[in-house]
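Below are the structure tokens for one structure; questions will follow.
Apart from one protein chain that is not included, each protein chain of the complex appears where it belongs.
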Amino acid sequence: MGDLFSNFLTGSVPIEAYLGVSLIMFFAGVYGFLSRKSLLMILVSIELMLNAADINFVVFNRYLYPGQMEGFFFTLFGIAIAACETAVAIAIIINIYRNLTSVEVGEIDEMKE
Amino acid sequence: MQYTLLIVLLPLISFIFLGLMDSKLKPKVAGIIGTSVLGIITALSYTAAFEYFTMHKIAGVYERLIPLHIEWVRFTEFLHIDLGILLDPISIMMLVVITTVSFMVNLYSTSYMHGEKGFQRYFAFLSLFTFSMLGLVIATNIFQMYIFWELVGVSSYLLIGFYYTKPSAVAAAKKAFIVTRFADLGFLVGILFLSFYTKTFDFGILTSGNPNVFASTVGVSFMGLSVMSWAMGLIFIGGAGKSAMFPLQIWLPDAMEGPTPVSALIHAATMVVAGVYLVARLFPVYEVYAPDVLHGIAYIGAFTSLFAAVIACVQTDIKRVLAFSTISQIGFMMVGLGVSGYGAHEGLGYMASMFHLFTHAMFKALLFLGAGSVIHAVHSNEMKDMGGLRKYMPITNYTFLIACLAIAGIYPFSGFFSKDEILAATFEFSPYLGGVMSIIAGLTAFYMFRLYYSIFWGKGHKHAHDHTPHESPLAMSIPLIFLAVVTIFAGFIPFGHFVTSDLANYDIHLDMTVAVMSVSIAIFSIGIATLMYRKESKIPNIMGKTFSHLHKSASNRFYIDEVYIFITKKIIFKNISTPIAWFDKHIIDATMDGFAGVTQWTSVKIKGFQSGQVQQYAYIFLLGTLIIAALVLFV
Amino acid sequence: MDYSSFLQMREEFSLLVVMVILLVYDIFATEKALKQFQTVALSLFTLHTLLNCVPREAFAVAGGMFQYVPMQTYIKTILNIGTLIVLLQAHKYLDEDANRVKRGEFYFLTLSTLLGMYFMISSGNFLMFFIGLETASIPMATLVAFDKYNKKAAEAGAKYILSAVFASSISVFGISLIYGSTGTLYFNDIATVFTGTPLQLMAFVFFSVGLFFKISLVPFHLWTPDVYEGSQTNITSYLSVISKGAAVFVLFTLLVKVFPKIISDWQPILYGLAVLSITVANVFAIRQQNLKRFLAFSSISQAGYILLAIISGTALGMASLVYFVLVYMFSNLAAFGVLSVIEQRTSKVQMNDYNGLYQTNPKLSFVMMLALFSLAGIPPFAGFFSKFFIFSAAAQQGFYVLVFIALLNTIISLYYYLLVIKAMFLNTNEQPIETITSDIPVKISLVFCTIGILFVGLVSTFYDQIAVFSFGM
Partner (left out) sequence: MNFLSIFVLVPALMMMGLYVSKTRKQIQFVTATGASILMILSGVITYMYLSERAAGNMAEMLFTADTVWYAPFNIHYSVGIDGISVAMLLLTSIIVFTGVFASWKIDPLPKEFFLWYCLLSIGVYGFFISTDMFTMFMYYEIALIPMYLLIGVWGSGRKEYGAMKLTLMLMGGSALLLVGILGIYYQSGATSMNILEIAKTTIPIQAQYYLFPLTFMGFGVLGAMFPFHTWSPDGHASAPTAVSMLHAGVLMKLGGYGCFRVAIYLMPQAAHEMSWIFLVLTGISVVYGAFSAIVQTDLKYINAYSSVSHCGLVLFAILMLNQTAMTGAILQMLSHGLMTALFFALIGMIYGRTHTRLITEMSGLMKVLPFLGVSYVIAGLASLGLPSLSGFVAEMTIFVGSFQETDTFHRVLTIVACTSIVITAVYILRVVGKILFGVIQDEHHKHLTDATWFERLSVVTLIIAIFALGSAPFWISNMIGESVLPVVTQLAK
């Protein structure tokens, strides 16, 4: 327990672990997006995907290219943009709810073919 | 002799004039114009003939004159169609024949066609025909001949179909045109063959006897047969079409649907002998480079002649009888050419056939015009409606009789001399053929007198025509008389001094044995005819019974027409055109529409992809991404 | 550090100024003053367009994050003109009482998406690019869902934002991998080290689908018809022309500037996508009755055609592409203009509503016909030239088969364009759309489009101008 913590501080946790996590997060997000019924849950899954990307940036920056900031900055912007997206998406979902009194993704298929 | 151009041009002008004015002109005026123009050119051609035969002779050999010659269109460096005038004995002779008969017919028509609707049109067409026919005979090259050949065909089409409200007439015209057209196809291809190897259309060069012209044809063969045989054979097919040689004769009897004078002009005297003229024109070529074809022509001619003669014996429509006799006589001419050789005495057949062409034109025109005046009187073509007319129409009677005697070959009428020469030539060629031809001569005499008697003798059937028939007016009688006179004396023209195969003089001497024999045969058959038809008698019916098959099939013209009906209707229309049309509609067209159909169908099938479900969109999106990635990585 | 160099980003700044002015105006102006809002807005934007239509020397700002080349001026000007036309066409719609309160937002959002595209176009760095992309697409979602009480609009908005975010998150993931494999986000640096290792290819694919989504290429196009149908017509036109135009330009520049080393990899991809997009879109289009969906599919296939210019990857291709976008803008906006006019007056968008339109509205149907012919690529209209040049550019690189397939598809496309023309000219209708007298701004916009359709092709100046700088890049 203790050495894991110290490993974390010293950064000797292998990069693959982080990438693995991010990859899992990403595809979990994708899976969520494809399978969830509620728009809100889908939104959450998207957040997962974005965050996975963010983790990547940080990790790459921290491990492979120490001494530069690009990755970190990208992450910051990424988070901000994700926030905007969520905001807009929520707004629209509310609008949907107002119109359909439901947030089921299956409901919104009036326009097709 | 530039003025010969006028002979050709005047009819054309009168055609254009009459054609454009058409109904704006008074019928009378139109008739006068047409006839007078013909009169003028007749005079011109006589002077031309006189001048030519008297002056243009070098060392006893007639020279070929080409008073006019322009290049009309050029194909290759060698091949070019020229329009020109070629004067040599046969063309001069044809000029005379055509203008004379045409003039007579015009004159005759002025009263025969009197009161017909489209009188002006009729004369316009007559002028057109005369123009085309003259153009044909004076052609300097084979292609010019082909051009006028077609024009002749069309004018004949127009004239046969003159009564265009009469379905049978329209049908006959169509038949005549298409059959001859089919033959012309042969002619055309023949010309193509000939011209390709000889590098010329020009008669002068072709018949010059210069072997270099045909150098390139030596040893060349197309599909097994020598090229020259192909060429000349195909060209002859053209001639056979116009001259109604078997098996292309079928159009001629139907052509009798046209007005009778037209039959006299086109289908007796002039157009139908175009084929003979064509062969005569190219005679040297045939004789030297395609003798096999030439002999073929002889046999075809003989067969056609026999065939037609037999049918003529049983026809009851007088014009059709004449039509078949025409076919038979043309057969004679063809035989004459076919058996002939080149040179002074060998050229006898050639000369004889030309002679026969000349005389036949005269007496056959006479016969037709006579028949015309009969029909004019009784308003029917059927023998059964006639009989005993000699009391009412003496002139017609005597002229007709003269013509019959002539065609039967009785001395001293013109027919005797010409036919006799042909027989003589034939006997020299092959006795058997000669025998056959003599028999045909006999048949001719028989059916002609059958015709004669059943029209003018026997007791008349009044019920057929309530009013008493009367002699035709002057305008119709004059031509009859004139032609009769010609028919009587034409035989004494020293024809050999004018027309021979080698353009040199040749004195005709009667071959007594042949002469006597043929005359006796003729008289004998006339006797039979007299027995059978002068008075009412049972014999014809008995004969008919005994040879019922022959009789039946003969009166059905040996069912040749049925064969043609079968070919056109069944084969071409049902079994070629209809399937093709079907194929076009249901295969080709359907394929084109098919493309459209398939696209539509796909469009409907794949609309499921646009399901409206965001998640499915994303799913496809992701799939696309992964597929691309996979392709990029692993391919 | 000297920030004065930032002032070189003239287009962006002037647009920003316009936006701010409008925002302030919208918020603080009196009711009376607000009457002139649209006039002011339009004139300001026109001014902005005119100010920035002259190309300048190339330069880079912020350490190469923002890179300018003269060509960008053209594409930006084209986008400006397009936006202007759209705004003109939206004028009537925004004057309605229901929407008057929202027009400030409308302008603000529209212009901010435009600003996003500016950055996207001029970006020299993936961060900048990403920000631009998002700035362009997030407000777009709100625009799509602009009229609040329309069910379809809401649905369209949802579909758009979800798909967009999904796409961009994949794209971002791709970018992250690119970063991981190259260690930089600057285009110029990446170009040198991006050699096409498996990871990089993977990254490239993930990244590029984000753009494919914006260009709406098959199979990333599925959102397009629904969103086009649902959203307000002027916004649809904006979506179909402006954002697409920007995206294709960016795609080209990226492929040429950043990924030149793996050309042998992305050419086949584009090949496949082009064939798919053109064909599938056409096949879908022939069935459409709703003209907005119809135009959506047509625009997808047009995007497929544009790929033919990109695939060549040459200067010729670049010029042809920009030219194509210009012509496409005129044609498509003309079509949408007519569509929006009729929809606003009669709320009719079905094809058979257009039966016998020529009897009642000859001018409108004439413009429509010009637009459709131009889209179908029929001379003497501009569309013919743009198509020909694109084919020529592709053929120059030897893509004969691709050109042939595209050409065969022009037959199908001609078929469905003719369907509309048939409806307007041939078919009869017992109650046709009544005669419409359209307002001045729309008239102006349509006349402008018509002139564009008629003369941009026949007069070679436009193309020559574009070509000058395309060869410079």
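Chains: A, B and C, in written order; residue numbering restarts at 1 for each.
To be clear about the criterion, contacts are C-beta pairs under 8 Å (C-beta built on N, C-alpha and C of every residue); 3 or more make two chains touch, one makes a residue touch a chain.
Please read all numbers here as calculations on a predicted model, not as lab measurements.
For the chain that does not appear, the touching partners among the shown chains are B, C. Of the listed residues B:A48, B:L188 or B:I422, the one in contact with the hidden chain in the full complex is B:L188. Residue B:F148 is the one among B:Y52, B:Y112, B:F125 or B:F148 that touches the chain not shown.
The chain that is not drawn here is touched, among residues C:V101, C:L408 or C:V447, by C:L408. One chain of the complex is left out; on subunit C, the residues touching it are 316, 319, 373, 378-380, 384-385, 388-389, 391-392, 395-396, 398, 400, 403-404, 407-408, 410-411, 414-415, 418, 421-422, 425-426, 460, 463-464, 467. Think of the hidden chain as still there; on subunit B it touches residues 71-76, 79, 81, 143, 146-148, 150-151, 154, 161, 164-165, 167, 170-171, 173-174, 177-178, 181-182, 184-185, 188-189, 192-193, 195-196, 222-223, 572-573, 576-578, 580-581, 584, 588-589, 591-593, 596.
Keep in mind that, in the parts below, only the chains that are shown with their structure count from here on.
Contact topology of the protein chains: fully connected, every pair of chains touching.
Chains joined by the most contact pairs: A-C. With each centre defined as the average position of its C-alpha atoms, the distance from subunit A to subunit B rounds to 100 Å.
Mean C-alpha positions place subunit A and subunit C at a centre distance of 29 Å. In subunit C, the residues that reach two or more other chains under the touch definition are 158-159, 162, 166, 170, 225-226, 287.
In subunit B, the positions touching at least two other chains are 607, 610, 612, 614, 618, 622. Residue ranges of subunit B in contact with subunit C, taken from their complex: 596, 599-600, 602-604, 606-607, 609-610, 612, 614, 616-618, 620-625, 628-629, 631-633.
Residues of subunit C touching subunit A in their complex: 126-127, 130-131, 134, 138, 141-142, 145, 148-149, 151-152, 154-159, 161-162, 165-166, 168-170, 172-173, 175-177, 179-180, 183-185, 225-226, 229-230, 287, 293.
Put simply, subunit A touches subunit B in their complex at residues 30, 33-35, 42, 105-106, 108-113.
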